[in-house]
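Shown here: the complex without one of its protein chains, the others still in place.
Coming up: subunit A.
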Amino acid sequence: MTAQMTRRQFFKVTAGGVASVGLGALGLSPEQVQAATRPFKLERTTEARNICPYCSVSCGVLMYSIGDKAKNVKAEIIHIEGDPDNPVNRGTLCPKGAGLLDMIHSPNRLKYPEVREAGTSEWKRISWDEAITRIATHMRADRDANFQAKNADGVTVNRWQSAGFLASSAASNEAGYLTNKVLRGLGMTAIDTQARI
């Protein structure tokens, strides 16, 4: 079924359309003159400082999350940019660092401890408590088996050379001090950190 329009109605509609377009063209637009920029998306977000986890340069980053840490609000990082107060990068970030947000939200990111038991091919999720206990047990066993109190010449060395430790690049000075204190106390010699400058 087609809508019927008389000749007279057609002329009326056409004239009305032309007139309204014409008024717009003559500057008699009914709209208000306004233009807002896109709202600044970091307003009232929570800012946290951290260190980029990618390479050993260890650039400072600012992480912005929604929510003000109120009890019922689930915080979520919405933006990351360079920290201008960090002397390493002074606000700049390389392409990998500039894209950190997508690493955080990546479905492939490791979010909890997993273990692959000897003889299996499956990774199994375990609790942090369980993971730390397992690591401590392995360390203890390895240290008991390989700790050297004296070297071949009979000089006291107290070293444990069969295990190494890789520390985080995001650790603070204080955390770095504690890492060193604990590991050297155990006699470990192979200590490295991703943040090596």
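What we mean here is this: contacts are C-beta pairs under 8 Å (C-beta built on N, C-alpha and C of every residue); 3 or more make two chains touch, one makes a residue touch a chain; residues count from 1.
Operating definition for what follows: contacts and distances are computed from a predicted model.
From the set "Electron transfer flavoprotein subunit beta", "D,D-dipeptide transport system permease protein DdpC", "Formate dehydrogenase iron-sulfur subunit" or "(2Fe-2S)-binding protein", the protein name that UniProt assigns to the chain left out of the figure is "Formate dehydrogenase iron-sulfur subunit". When the full complex is taken into account, the listed residue touching the unshown chain is A:T37, out of A:T37, A:N72 or A:N173.
Contact with the undisplayed chain is limited, among A:M63, A:L93 or A:M188, to A:L93. Touch with the hidden chain on the side of subunit A covers residues 2, 4, 6-8, 19, 22, 24-27, 29, 31, 33-41, 79-82, 84, 89, 91-99, 101-102.
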